[in-house]
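Have a look at the structure below before the remarks.
What you see is the complex with one protein chain gone and the rest in place.
Moving on, here comes chain A:
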Amino acid sequence: MTETMLDIKGLRAGYGGKPVLQGVDLTVSRGEIVAVIGRNGVGKSTLMKTLIGLVESMAGTITFGSTELTGLTSFRRARLGIGYVPQGRDVFPRMSVKENLQVGESMRERVSPDVYERIYELFPILRERAGQQAGTMSGGQQQQLAIGRVLVGSPQLLLLDEPSEGIQPSIVQDIGRIIRKLNQDSGMTIMFVEQNLDMIRALAQRCYVMDKGRIVAHVTPHELDDRDTIRKYLAV
């Protein structure tokens, strides 16, 4: 149960020589669902981007299983089994839904043909819209596509950056249910950045609170029921 999947120590990273992350320490065990919460601009998205390798780290270590990730390009990290769903989805707009999904195959040497069937079961809309240009879909549909796309590569660790942002509540619930199902059925480890309290309460087993580029607290979702705690960590 307590096998460590992701171990981050003293991680510093940022843009143009200016560190946004000022020394992040954090661990995620195999099979866990962990949330990273905090106000806008404290470095949550930068943390996710640094983990997948889109932002270069300046110091510290990121250990995934037994592999050290710093110094690896992002496509190598993806091929090790890390799936990244960015904030704003970043679907390939002028490609069909099916083609978007096919890009996810690059994470694996070979992809079993029934992986698409499983994804279509989770997200029936993707089967319906398989031929549609991804850029013409709604935010919620694009979010489902972005998650489906990364699931084609069957990641061991799924990184989700604000999966609820800009999406209507009914679809947020669907997505939350699917994330929990992925965790329960296939033991996928999940780390997500979120501001939506309902989503955090519904999914997270533990929460790391970030502020000014550091982890400043470690709470259970239960503790977030307390108004003072919320004000302290999340209110603007």
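Please note the rule applied: a contact is a pair of C-beta atoms (placed from the backbone, for glycine too) under 8 Å apart; a residue touches a chain by one contact, two chains touch by 3 or more; residues count from 1.
To be clear about the criterion, contacts and distances are computed from a predicted model.
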{"item": "\"Electron transfer flavoprotein subunit beta\", \"Nitrogen-fixing NifU domain protein\", \"Cytochrome P450\" or \"Branched-chain amino acid ABC transporter permease\" - which is the UniProt name of the missing chain", "value": "\"Branched-chain amino acid ABC transporter permease\""}
{"item": "Which of A:F64, A:Y84, A:Y208 or A:Y233 contacts the chain that the document leaves out", "value": "A:Y84"}
{"item": "Identified contact with the non-displayed chain, of A:P93, A:P124, A:P169 or A:G187", "value": "A:P93"}
{"item": "Sole contact to the chain not displayed, among A:T4, A:Q22, A:S74 or A:Q173", "value": "A:S74"}
{"item": "Sites on chain A contacted by the missing partner chain, in the whole complex", "value": "52-54, 73-75, 78-79, 84, 86, 90, 92-95, 99-100, 102-108, 133, 135-136, 149-150, 153"}
